[in-house]
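A single protein chain has been omitted; all remaining protein chains appear in their positions.
Chain IDs A and B follow the sequence of writing; residue 1 opens each chain.
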Amino acid sequence: MIATIDIEFTVNGKPVRISVPPRMTLVDCLRDMLGLTGSHIGCEHGVCGACSVMLDRVPIRSCLMFAVQADGAAVTTVEGLEGPDGKLSPLQEAFWDCHAMQCGYCTPGMLVAAQGLLDENPTPTSAEIREAISSNLCRCTGYQQIVEAIQLAAQRMNEGVDHA
Amino acid sequence: MPDDRPAASNYRYISQPRRTKEDKRFITGRGAFVQDVQLAHTKHIALVASPYPRANILSIDTSAALAMDGVLDVITGAELTEHTDRLYHGVDLPNVRWHPLAVDMTRYAGEWVAAVIADSRYIAEDAAELVAVEYEPLDAAIGIERVMEPDAPLVHPDHGSNILLKKKFVWGAVDDDFAAAEHTISYRARWGRSSAVPIETFGVITRWSEKDEVLEVWASIQMPQYQEQIADALRIPLNAVRVHNYIDVGGSYGVKRGIKQTVLSGYAARKLGCPVRLIEDRIDNMSGGDAHGPDRLFDVTLAYNGDGLIRSMKMRVVDDVGAYPGRSIQQLGKPISALCGPYRMSSIEYDVTSVTSNKTSQVAVRGFGQAPTNFALETGVEKIARRLGLDRTEIRRRNFIRHDEFPWKIPSGTAYDSGDYHTVLDKAMRFAGWDALIAQRDAARAEGRLVGLGIATCLEPGGGNNIFEHLLNEKIQITTFVESALLKIDGQGQVTVAISTHTAGQGHQTLAATVAGEELERDPDGIRVVHLDSLEALPTRGPVASRMAIMLGSAVSKAARRLRNRMIHIAAHDLAVADTEVEYADGEFTVRGDPARKRSWLEIVFIAHRQLHRMPPDTEPGLQTIEVHAVPGGGKLPNEKGEVQIYPCFSFQAHIPLVEIDRVTGQVEILDYAVAHDCGTVINPKIVRGMMMGGIGHGIGAALYEKFDYTEDGQLLSGTFLDYLLPSAHEIPDIRDTEHCTPSPLTSHGQKGSGEGGYLGAPAALASAVNDALEPLDISLTELPMRLADIEAALHTHANPVPETAP
Partner (left out) sequence: MKAAEFEYFRPTTLDEACGLLADTGDDADRCLLAGGQTLVPMMAMRLARPTHLIDINRITELQGIRDLGGSVEIGAGTRQRAVEKDPITRRKLPLLAAALPHVGHHQTRNRGTVGGSIVLGDASAEIPLVALILNATLIIHRRDGRRETMADGFFEGPMMTALEPGDILTTIRFPVWDGTTGSAFHEVAPRKGDYALVSAGAQVALDANGTCIRAAIGVGGCAPTPLRLQAVEDALVGQRLTDALITQAIAPVPDLIDPESSVHASAAYRRRAAPQLVQRALLDALSEARP
């Protein structure tokens, strides 16, 4: 057995110190060691995006990173999208309003992908939204209501309207 | 959102665009999927899969794997078969033996041969590599026509043939109708091996509770009679299986059957005395799990007149169900409920053959066989229109059953409940801008571009009365499948609905709360909906066959009305008037014409729960009721002519996509997609719209991208997400939708099914569009998927016809 490695990083703003086997993927670490089961495992070979998380504010696939690589980084998962008071983010509200999901399995990764887009482009076109979420597969929705939700969230954020 | 939603209904909650009850847990990462269940001391399974499509297993050496630290056990097929019973098929096949792990012979590449149980999945995979299996590779039976040849290798030698089922049905005077018709047309259509492929693979965790002597099961499941089949195979009573139905299922669309996985896990859990978890990884799932869908060859002949009226149809279909059919053979049966689609045919011959092959097993997929059937039927309608030079919408109009003809009985005996196909088609065309799209197509064609406008309609049978199983196997005499609801109003007046199944994204909690709220005039947001586990559960069939709005919706409605009436009865007694004198509205029970005399909701609740002295005589204390709802129109075996009512409710859709084909690459771009749907009364418009959109997306995949490809010798080429192409947000375009409402007379609020229609219509519509684009070149494609290389090859062949060889 190969020795585990101690790492320190933050997850949703909270510091974490754990010891991980080198081969453990980040998503397995988040789910199995930290109990953050919002990030899902869909393919484990980097295609479906169900495991998308933010690494230093940029969306990535957490099945394509080993947890040891996150040492020193800031990871945000779906559990970190809510405000500290449990208030839903505008994107979460819009996903709910548009019913931008069905089974909910791809939803956390989709939210991360969409948040990553809105962080860098607050006024995306429909084509830009599709480009950004094309990294995340959804089998339930045909993406229509997801695209609409992201548009709605962008619109509300730009208008500064609080729809909670 | 659609721009011409039917005028606001009279409902308070039903049909209103309300938020769903389920979504909040998903947007916050708090869904409870099977992978999220963490039980102490859980052990993990990794699977050893056969690399060969067909081979004799000569020996299995587990010693090296067992010697690894952290490995508890390695189970082989031989051991499992000794302690569990064979798994169930949908038709009688005594010599087709199916077990969770291969015994003596492997029958497809990827078939599970042994299971390693270890402290972690990582270790289990390490050990799985050390299980040494000695195989004797054999020639494989591959190819839907090849497997039927007399010299084809036998998948199940004891069965003596690769044909599992062959049956011919004739309803009505087919020969007479053919003789009387002016024309016939014959064609072949091919539906490729694609599937549902949810983003969550199948997973199961089982734990044997010694205390209760119960097998507890957490599973990502969509399988009618799941617990029955597990109990049978594990040789334990049904009431020793507890399936936790609260588990969120990460998509299914039919495929999550889970029988073999659960039997394997359950056996291991009981043997080892610890929870055992089998979460398929994507490779386990796509090559060895419940993965593949129908794989069909249709030979169809239609008899029609010069005016385009179709009189009769002969449909021969061969379906390759892969190595172990399970219930999938029955996917040839469901289409009997709507074989002629929305058209007025007077007779039908249906000749079905189910074959086995050395491919991964077929399982149920959205529509249970109806999507391929609709594609085959619509292909013929288009062909007749082309041949007669008739407009493709006009031929449909001429053949549609008229609005005033419902209920309309089709030749196989099913009566369609209601519909208004002409209006929905007209609405779709107006909404799509049909004439403008035609002009756009023609202008593009004038520039030499390959642009095509597609049209297809589809019927979505809903309700799931599975009498069709009897048609394929007379021993199965099941004439209804019920769905139940338990409603209670607690001592504080809060409403709880208990349902007996799991949910896979269809929004059953929203459905139940909306209907209960409507009937009781209580805000659905305050109504709790719980999933009873299988030991607590009432009779159920589960969420298959587009049935929950119909079945659960009607059950909840009946139960809620009963409680409402009971509360009126209590109030009337307390107010000393007749029941008919009491009106209920907005939580108040008022004496008609005397508004000062009333009782509040909470007063009646208190009387019911605590004040027996104020209760009417012979009235049960508390406020609770159970409704077990049987499928409307069911309950009968076929008559002497083989006619029977199968499904009760029929939704309808019309799809109009505009596509452009790249002449060089063969790539299809969907330029526009419009759809009109009619599923009767919509309970929650966001849910219904979402399922339709998702169904269309799924259909786009089946039409243009998805296929489980095999080599000629039986190796699966599309076993990962790199090769099996689920469409992304790039491949699925913006879809414009409109709706119509023709209520069903058979359900509580006129609702029908809505989970499948998008998938039933889209493949046919896209095939229509592609063929319309290719029409100027006189190319016609009748095989799905129509992938870019297939289209490019057709274009190339057209441009470079094979020169005739000199005599």
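One rule holds in what follows: contacts are C-beta pairs under 8 Å (C-beta built on N, C-alpha and C of every residue); 3 or more make two chains touch, one makes a residue touch a chain.
Not measured: the values here are computed from a predicted model.
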Practice prompt. Specify the shown partners of the omitted chain in the complete complex.
Written response: A, B
Worksheet item: Which residue from A:9, A:66 or A:143 sits in contact with the chain not drawn here?
Response: A:66
Worksheet, complete the sentence: Of the candidates B:281, B:519, B:533 or B:678, the residue in contact with the absent chain is B:281
Worksheet item: For the chain left off this view, which of B:85, B:104, B:129 or B:307 is in contact with it?
Response: B:129
Worksheet, complete the sentence: Touch rule applied to subunit B and the missing chain gives residues 121-122, 125-126, 129, 281-283, 662, 664-665, 667, 705, 709, 717-718, 720, 722-723, 725, 727-728, 730-731, 787-789, 792-793, 796
Worksheet item: At which residues does subunit A meet the chain that is not included here?
Response: 1-2, 5, 21-23, 25, 28, 44-46, 49, 52, 55, 58-61, 63-66, 68-69, 71, 113, 116-117, 131-132, 134-136
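Throughout what follows, only the chains that are shown with their structure count from here on.
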Worksheet entry | Touch list for subunit A against partner subunit B, complex | 1, 21, 23-24, 31-32, 35-45, 47-48, 50, 77-79, 81-82, 88, 92, 95-99, 101-108, 111, 126, 129-131, 133-148
Worksheet, complete the sentence: So, in the complex, the side of subunit B touching subunit A is made of residues 1, 19-20, 22-31, 33, 35-36, 38, 69, 122, 196-201, 248-253, 279, 281-282, 504-507, 686-687, 689-691, 693-698, 700, 720-722, 726, 728-730, 732, 734-735, 758
